[in-house]
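The next block holds one structure in the form of structure tokens; read it before the comments.
A single protein chain has been omitted from the complex, and every remaining protein chain is retained in its original position.
Chain lettering (A, B and C) follows the sequence in which the chains are written, and residue indices restart at 1 in each chain.
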């Protein structure tokens, strides 16, 4: 398939590789051009405007946050203005439910199709067709998007015809992950201060009751107090839980644990950890318990 | 081995069966005698006093809470008074860290050994040698206890020589479980109210990121809004999180998620759910979001 | 002074009256015209566009939320486009710190002055020159604004030259008020369920330790379970605490009580109380405790 891809951060660059290796022809665009150049050897066609990226009629965007997506879509010569009638925009970014709803409405008004397809996974699986894709959109648009989504990873789950449902699922998943991190942070601080060897406890829990890989990953990072380099930064975790709380407020759903976790991220950031991995909540909990760093 | 067992609730009766099938000779005692009678056919010797249960010099206790343990140990003709010098008390109950410390001190003063060995698992694994045992106590006492603990389940982890460390681990585990339940409760209420099919979401999460059996179990109960019969009652969950918070206060460890979860259990109880499974937090979250029951 | 006033809700209409009675000449504008007509007898000149309201070079705006202010200021023929160079915009609305900063920057760019002057008080004091005004802005602009602000109430406090400081103070005050309501809600639910007569308790507290009028007002509404008509609606309280949390996140300040109070407002709204007085948190707390309504 011919498609464009806008946004070549760590995740976007990885996705570009997976798409190219999947046999698709890709016009890639990034605000700063170097990142695009690096993909030329992988077979990407580097373009210098959003409009060119939209020319094939199918464009994916993978950007940092709502503001970046708004800029790319609604800005002058942006996606909305550049995509031909009948064109398809696949939004892979983790954005707010409200913005996804707005994109759906505005693309429809412009005679364009829109699919939300946020992903779970870190940069490595992004580059090796290993992402989990959650998608939603009109059935016909989804059919068009599928070859591209299939190239991103082995697991694609479709949640319905309203695009923002996929954003709800993505945000819900990130909230669950953050609640795992904070509850491990509290548990290990508690156990350590009571005299339990946190490494033994971690092996015990992850070998018996809490066998999911996320417990192994984040519990391990907390026990080792190792939060750099960031797989996913605390400031992004903070943002995603804020987006959960905003969507939950709009839907009138109280989420007391989400409120707590959000506050813990804010504390982490106030203490200078914005760019550390979101597992740094483990350090915040240890500090609040008056513990010295784990190692 | 010859041993006594005090407390024949669902868990205690199950453990008695596992011990008997493991080849141990058991004198069983329960405040109300019928429960003991049921074990006669399994080979148990039914005794009518705590003192007789202590006669062999090794006694296990499996009781509901601190008050029950205090009564059995410190009461007239209780364990402390009845166990011979050099005798061993293995406390399997989920009790407070403070009481475990007090038992350790008082048994030592009386020339008796004390091992804390709380367990993870529901009544069925209790009866089929399938429990996970976390234990702590002096190395020599632990050696004596091991044949009995080994008969309770395939997994025994020792956390040190201070008995209450095992209680810390048990309470920490129950807190982690309760935080899984509450975070799933919030997530599924949020997703449902946004229009996501909770059953599809549950299959997706437990098939990809949250593969631990506890997510499958509790997420499933929440999606089906099925909280009876209780595998573990909400009032017991509430009690255990309270014990965590008490131990955490003593150790000066703030645990904001534990505080939230405790409050949710109190709400569940105020709404008449004390005896339902602790997965009933899912119903509380749904109600607070203005949702009708899941099914 | 000659000035315009945009926004004639309950608060805006009251302020209009106070300004007119204070001797100012006022051009009033409202999206729906009837509300403006009602002020004609008070001496207001009714105009039919934002541009006319801006003509005198000084315009006040008193609107419901960020979206309304954005529309009025940034919309076609809005305040930004209509106010002459050197003109002054006095924003009386309770808006976000971020929007206030943006207004400051954009008015400066347009060669216009901007003062933020949110108010504390309900509709009656608004109409009788009884508001408390918190203001911030450049000293010279503040001098121009003062005759108008003085006509709104006897108490004017200036917090500095950066306009959004006044919005911080306004939001901080509303957060403090909401925390009074929620803590009274919990206290009275607790006391009632323990068997204490809440009315006696209320008289005791407000007669001794908690003598501030806000305790009398909100405690009384909670004891009587009387939340209609709304002096200030729960949905507005929810919005303001959200604005506090957003500004606090931007400034990296965790506010755990604000997080809790926000969640309580969301619960109140999910239960159908969006338009009731924000004292309805008292009913939410009583319901969560399994109490029947107070009366």
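As a working rule, a residue touches a chain if its C-beta (ideal position, glycine included) is under 8 Å from a C-beta of that chain, and two chains touch if they have at least 3 such contacts.
All values reported here derive from a predicted model rather than from experimental measurement.
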item	value
Selected from B:9, B:231, B:263 or B:290 as touching the chain missing from the view	B:263
Chain not shown: contacting residue from C:66, C:182, C:240 or C:277	C:182
Missing-partner contacts on subunit A, residue numbers	256, 267, 270-272, 288-290
In subunit C, positions touching the absent partner	97, 120, 132, 134, 155, 157, 159-160, 162, 164-165, 168-169, 172-173, 175-177, 179-180, 182-184, 186-187, 189-191, 193-197, 200-201, 204-205, 208-215, 244, 247-248, 251-258, 260-261, 263-264, 288-290
Missing-partner contacts on subunit B, residue numbers	238, 242, 245, 248-249, 252-256, 259-260, 262-264, 266-267, 269-270
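Just so it is clear, only the chains that are shown with their structure count from here on.
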item	value
Separation of subunit B from subunit C, taking each centre as the mean of its C-alpha atoms, in whole Å	51
Distance from subunit C to subunit A - Cα centre to Cα centre, in angstrom	37
Multi-chain contact sites of subunit A, meaning residues that touch two or more partners	248, 252-256, 260, 263-264
